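Every protein chain except one is present and positioned as in the full complex.
Right, chain A next:
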């Protein structure tokens, strides 16, 4: 892990000029790191098409993606915000338990499998979104469903 930041800037500029009026407005996602990380797999499940669309657009734009893919980017933002909003409406307590646990354990998913199981089952029941780890081997139990977590502080069964 790189311990030294490749930092070439001497100062920063915060430009408070808003976007011009001919560009449609979008409300930015207000969730911070831990809730976003907790909801990441559900965002990926619902918004896969939008995200892939955006990445395709960026790839095809030849480096001008920030300007030409604004429309796709707005869809990505709205979709992620909708997932956060739905989880907040239907599974607030499980969601909060999970991201509190993540925030208190250095954002390690393997320390928080019990709240994650509860959140996963609630979200699957209410919203129909399922956590799948892309590229995981199919003949094994995925890591988030194994009761014992190898590197967790508590060595026994987590749930």
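Everything that follows uses one rule, which is that contacts are C-beta pairs under 8 Å (C-beta built on N, C-alpha and C of every residue); 3 or more make two chains touch, one makes a residue touch a chain; residues count from 1.
Note that in this section contacts and distances are computed from a predicted model.
S.K.: The chain that is not shown, which UniProt protein name from "Dynactin subunit 4", "NADH dehydrogenase [ubiquinone] 1 alpha subcomplex subunit 1", "ARM repeat-containing protein" or "Small ribosomal subunit protein mS29" does it carry?
M.R.: Going by its UniProt entry, the chain not pictured is "NADH dehydrogenase [ubiquinone] 1 alpha subcomplex subunit 1".
S.K.: Taking the full complex into account, find the residue in A:90, A:107 or A:146 that is in contact with the omitted chain.
M.R.: Hidden-chain contact among the options goes to A:107.
S.K.: Even though one chain is hidden, which residues of chain A still touch it in the full complex?
M.R.: 1-2, 5, 7-19, 27-35, 81-82, 84-85, 88, 95-96, 99-100, 103-107
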